[in-house]
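Please see the structure below; I have some questions.
Note that this complex is displayed minus one protein chain, with the remaining chains in position.
Our next item is subunit A:
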Amino acid sequence: MKPIKTFLAAAVVAATALAALPANAADPAPAAYAAALKDKRVLLVPMAMGFDLAQGWAAILKHEVEAFGGVFETRDPNWSVEAGAQAITEAIASDPKPDVLVVMSPDLNSYSKLMKRAQKAGIYVLLVDNPANFKADAYLGSDWTELGRLEAEAVVKGCGPDSSKKIGLVQGDQVNATSLFQYAGIMEVLEKYPDFEVVAKPDSNWDATTSRNVTTTMLQQHPEICGVIDFWDGDATGAAAAIRDAGKQEQVFLVTTGGGEKTADCDRIADGTYGAVVMTELKQESYNMVTMIKYLLQSGQPAGTSSAYIYTLLHATTKDNMMPDSCWDLKALQEMAGN
């Protein structure tokens, strides 16, 4: 028996020694990473699932969350504030609760209390794209004032020094932070160019037909207008139609903002519908979300501890600086996520 015992002992010693060798060392990090992230639930509640930004976020989040073994879900309030509030309320009450709630708020205040309740229940809350009066674990999206500044710079450049220097704005509404901050940014820049003048600033209520009607009126009352800023590419098709109908594509430089989806933005820049589009880098924005989700879930900090602003870099894209990869393709992204 003795030789066997000795052999076994030697084997154990050898095995221990070998295990300690760097070549076979197991990195403890993946296990810790997996333990922190596996089966974690991420819930996205945008204003609606039917528009390019939300579909882009969802595609990338789904891809990433499922890759780390988590569960990704979306709710579609379809532009209804009440339906969105209900989705958040149900998420807080559900079992198992989501671990991270990604919310696109419809305005500054509607969801503030609900999101606080979610944090109290231990859910990390990420606020995306639309700012709100609420200390989210992180805000990821545009600096809307900066976005307005870029639009104003683009329209000043698009009009040129020899133009009429008269500009029309098609605002969204008077309650949404994106509209109010955008306006503030535009006016701030225009103060630097005192010879530029805003001759009209109607609201579209984010509706394309309304945008068309007010832009038609604007162009008739001020035929010398050299530039128009419409506050969202979702309704700027209306302003574009009005300019086209008036036969003023050459004269009026149309600036808008959007999520940088190919058919919504780049194709329209290429065919001359839009002069410039201030775009959000959707991929970067979505991967910022992914990073924050991974970080928060491993941080061990209670929900509501941090309140970081992760602004996405904004670009005014025009025909001159547009690259093949300036825009992203919704269809390709959805195929990647296996939707």
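Simple rule for what comes next: a contact is a pair of C-beta atoms (placed from the backbone, for glycine too) under 8 Å apart; a residue touches a chain by one contact, two chains touch by 3 or more; residues count from 1.
Note that in this section contacts and distances are computed from a predicted model.
One chain of the complex is hidden; its UniProt record names it "ABC transporter permease", one of "Cytochrome c-type biogenesis protein", "ABC transporter permease", "NADH-quinone oxidoreductase subunit N" or "Response regulator".
Of the listed residues A:112, A:145 or A:217, the one in contact with the hidden chain in the full complex is A:217.
Screening A:63, A:157, A:201 or A:315 against the full complex identifies A:201 as the residue touching the chain left out. Listed residues A:33, A:79, A:295 or A:311: the one in touch with the omitted chain is A:79. On the side of subunit A, touch with the chain left out of the figure occurs at residues 48, 50-52, 55, 78-80, 173-174, 200-203, 205-209, 212-214, 216-218, 220-221, 234-235, 237-238, 240-241, 244-245, 263-264, 330.
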